[in-house]
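Inspection log for the structure reproduced underneath, given as structure tokens.
A protein chain is absent from this complex, but the other protein chains hold their places.
Order as written gives the chain letters A and B; numbering starts at 1 within each chain.
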Amino acid sequence: MKSKLINEQQGEKTFALIFETGDEAMSGLARFAKENALGASRFTAIGAFRDVILGYFDWEAKEYRKIPVREQVEVLSLIGDVALKGKEPKVHAHVVVGLSDGSTRGGHLIEGHVRPTLEVILTESPEHLCKEIDEESGLALIRI
Amino acid sequence: MKSKLINEQQGEKTFALIFETGDEAMSGLARFAKENALGASRFTAIGAFRDVILGYFDWEAKEYRKIPVREQVEVLSLIGDVALKGKEPKVHAHVVVGLSDGSTRGGHLIEGHVRPTLEVILTESPEHLCKEIDEESGLALIRI
Partner (left out) sequence: MKSKLINEQQGEKTFALIFETGDEAMSGLARFAKENALGASRFTAIGAFRDVILGYFDWEAKEYRKIPVREQVEVLSLIGDVALKGKEPKVHAHVVVGLSDGSTRGGHLIEGHVRPTLEVILTESPEHLCKEIDEESGLALIRI
């Protein structure tokens, strides 16, 4: 994954993050967030995966059920944010993918391997957002 | 719902709006728009609903057909805007949700109850957008 700063003004920065074939999206986003010490970002992306693991949060089991999609899919929408859990930036992303017949699947993005590209535009704000553990779900949620 | 201004420069403001369990998304967005006198905003969001009512605009009947989804769903993409109808800010939002098997549903967002979170990033621009009634559809549409 390569990145380029495409705008910066008064503490707000916008980056293009371009993933190539074989790159894994969530680990690439997490690495970028850590290396750039992100504290409050949002992003959108389009592209394609050669395989992806979606998640659905099972409210009874209080954990993500994994839904693997083992085929080439279009990334129709990838929307997410970055917030701090303690000092660590955490990436949260949801995705809708398109299959060869135009039908769609979607979920929490657990893992996705890019082919041939994933084009992410990410904007980091000067004010930070922080996460805390939510007692009911056990999830780390943004609290303001 | 709680909000935090995460960036402001030369009349453009970006807010994080964080909804919690039980909050209804459309009324929360409408209240925020009114209280902050929004006149031209766009937003994206991810999170989850415990139930949601989607709408499909029936072109023959010239009204929204309601499509209720009465189960816990991931909010995969929520995209919308705010524009003025007269002096009143109007929120327009479309949503794609993900079910437990990774299949998706979507429509015009009529009503959605959050569980456990909905993370909205909204940017308000200095120049306003205005809506007028479109004679053919009967809908209030942005005209510029």
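In this section, contacts are C-beta pairs under 8 Å (C-beta built on N, C-alpha and C of every residue); 3 or more make two chains touch, one makes a residue touch a chain.
What you see is a predicted model, and the numbers here were worked out from it, not measured in a lab.
Novice: Have a look at B:K2, B:K34 or B:R65 and name the one touching the chain we're not showing.
Specialist: B:R65
Novice: I'm checking contacts with the chain that's been left out. Which of B:T21, B:S100 or B:S125 qualifies?
Specialist: Touching the chain that is not displayed is residue B:S125.
Novice: Touching residues of chain B against the unshown chain: what are they?
Specialist: 9-12, 40, 42, 44, 54, 56-59, 65, 67, 69, 77, 79-81, 92-96, 104-108, 125-129, 134, 136-137, 139, 141-144
Novice: Provide the residue numbers of chain A that touch the chain removed from this figure.
Specialist: Chain A touches the missing chain through residues 2-7, 9, 14, 16, 18, 21, 44-46, 48, 50, 72, 74-77, 79, 96, 98-104, 115-117, 119, 121.
The rule is short, and it goes like this: only the chains that are shown with their structure count from here on.
Novice: Please compute the C-alpha centroid of chain A, do the same for chain B, then give the distance between them in whole Å.
Specialist: 21
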